[in-house]
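Take a look at the structure below.
Showing subunit A:
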Amino acid sequence: MTFLMITGRTVNQGVTVEKKTSAAYAEETSTCFMHEFDMLELGLADLDTVMLTGVCGTVVMRAVASGEVEMGTVFVPYGPYANHIIAADTHSTGMPDFKSHEVEIEPTDEEPKSVHGLMEDLGGLAYDR
Partner candidate 1 sequence: MNELLIKNACVIDPLRGINAETMDIAIRDGRIVEEVSGAAEVIDAHGALTLPGGIDSHTHICGTKVNFGRYMSPEDMRAGRTPRRGPLHATSGYSVPTTYGNSYRYSVMGYTTLLEGAMAPLEARHTHEEFTYTPLQDTMANVLFDGNWGVMEAIRDGDIKRVAAIIAWTLRAVKGFGVKLTNPGGTEAWQWGKNVSCIRDPVPYFEVTPAEIIRSVVEANELLHLPHSVHLHCNNLGTPGNYTCTLGSLGLIPDLNRKRQTLYATHVQFHAYGGSGWRDFCSKSEPIARFVNMRPQIVMDMGQVMFGKTTTMTADGPMEFNLYRLHHDKWSNHDVELETGSGIIPVIYRRKNLVNSIMWAIGLELALLTKSPWQCLLTTDNPNGAPFVRYPEIIALLMSKRYRDAEFATVHPDTAARVPLPAIERELDWYEIAVMTRAGQAKALGIQDLGKGHLGPGAEADIAIYPLRIDEVDPSTDYRKVIEAFGRTEYTIKRGRVVARRGECLVDGSNATFWVRPKVSDAYDMGKDPDFIEKFDRYYTVRMRNYPVQEEYLNRNRCIETEAAI
Partner candidate 2 sequence: MIVKDAVCPFCGCLCDDIEVEVEGNRVVAVANACELGTTKFMCEERLKGPILRDGDGWKEITYDEAIRYAADTLLSAERPLLYGWSGTHGEAQCVGVHMAELIRGVIDNTSSVCHGPSILAIQEVGHPGCTLGVVKNRADLVIYWGSNPIDAHPRHLSRYTRYADGFFLENAFRDRKVIVVDIRRTQTANIADEFVQIKPGGDYAVLSALRAIVQGKTETIPRTVAGVTREQLVRVANLCKGAKFGAVYFGVGLTMTRGKYKNIRNAIELVSELSRHTKFTISAMRGHYNVYGSNEVNTWMTGYPFGIDFSRGIAFYNPGETTAVDILARKECDAALIVGSDPAAHFPRRCLEHLADIPVIQIDPYPNATTAFCNVQIPVAVTGIDAVGTAYRMDGVPIRTRRVLSTDYPSDEEVLLRMYTLMQGAR
């Protein structure tokens, strides 16, 4: 199914933001908040893993039902997971489309990677793994 992905701040993202290599940060920023009807349609229960596919890649997250999002949209806290599929085009304004990204979402058996894993996929080397 196609969704509009919105990213944004959450308290938990903020609380863990200075601990980027912690499990708590990874957990928060790999959460895909969805409308419960959308989850039903995809056959998802809370914390099931989902594969998000954007124009420039895929990433695995966990789906969580939220009353704050509308059907057809998903909300993901700012962080490396969402950015793994966000395109870098800024429309020449300096600012990518962090709040309006079309993504395909489907259930998956894969587990979300660690933040280190994501960074290493892109050519980095984890320091304190």
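Annotations for the structure displayed:
Basically, a contact is a pair of C-beta atoms (placed from the backbone, for glycine too) under 8 Å apart; a residue touches a chain by one contact, two chains touch by 3 or more; residues count from 1.
With respect to how the candidates were assembled, all candidates are chains of the complex that A comes from, given by their letters.
Please read these numbers as outputs of a predicted model, since none were measured by experiment.
Per the touch definition at the top, the candidate among 1 or 2 touching subunit A in this complex is 2. Those residues of subunit A that touch candidate 2 in the complex are listed here as 4, 6-11, 14-22, 29, 56-57, 67-70, 73, 75, 78-80, 83-100, 115-116, 119-120, 122-128.
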